[in-house]
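Up next is chain A:
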Amino acid sequence: MKLITGNDLASGDVIWWTGKGWSRHVGESVDAGDTAEAILAEESAARRVNVGYIVEAEQTASGPLPLHIKERIRASGPTVRTDLAINTDIPIVKA
Partner candidate 1 sequence: MYRYDQYDQEIVDARVEEFRDQARRRLSGEMTEEQFRPLRLMNGLYLQLHAYMLRVAVPYGTMSGKQMRMLGHIARKYDKGYGHFTTRQNIQYNWIKLDDAADILADLASVEMHAIQTSGNCIRNISSDQYAGVGATEVADPRPWAELMRQWSSFHPEFTYLPRKFKICVIASPDDRAAMRLHDIGIELVKRDGKVGAKFFAGGGMGRTPMIAPEIKDFVPEEELISYAEACLRVYNRYGRRDNKYKARIKILVHELGVEEYKRQVEEEFAHMKTLGIDPPVAELDRIRAFFADPAYETGLSEEIDRTDPDFALWLDTQVVAHKAPGYAIVNISLKPIGGIAGDASAEQIELVADLAERYSLDEVRVTHAQNLVLPNVKKADLYAVWQELHAAGLGEANLDLITDIIACPGLDYCSLANARSIPVAQKISERFAEAGRQRDLGELKLKISGCINACGHHHAGHIGILGVDRRGVENYQLLLGGSGAEDASLGDITGPGFSEDGVVDAIEKVTDLYVAQREPGERFLDTYRRIGMKPFKEVLYG
Partner candidate 2 sequence: MVEFLSFRDDEPTQEPAVTLEAFAGQTNATAVRIEPGEDARELLSVLDRLSLVEVNFPAFGDGRGYSAARILRESGYTGELRAVGDVLVDQLSAMRRCGFDSFKPNRPLDPAVVEASLNRYADVYSKTIDGRAPVWAKRHPEASNV
């Protein structure tokens, strides 16, 4: 599946495309599929997302999981400061 991620322009928060808008939680993200590029272009132009990009992910029992470790860390927070994590349920290293 294809997720779209980026940053909120003013706050810098990491955000994920939910289909209707943007969420700080990857669990609410959706597969944008073939429309990903177009959505990203429109949302960027409207400044609802900054420096966005498309992320390959897979659907798991606990929600969408980015395939690459970088985006899994992006979705959860620094692994060395779990007290600052957005979401500690995301497995960082693939089993």
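Regarding selection, all candidates are chains of the complex that A comes from, given by their letters.
For the reader, a short list of remarks on this structure follows.
Everything that follows uses one rule, which is that a residue touches a chain if its C-beta (ideal position, glycine included) is under 8 Å from a C-beta of that chain, and two chains touch if they have at least 3 such contacts; residues count from 1.
In this text, all values refer to a predicted model and were calculated from it rather than measured experimentally.
Among the candidates 1 or 2, the one in contact with chain A in this complex is 1.
Chain A contributes residues 7, 9-14, 47, 50-51, 67-70, 73-74, 77-81, 84, 93-94 to its touches with candidate 1 in the complex.
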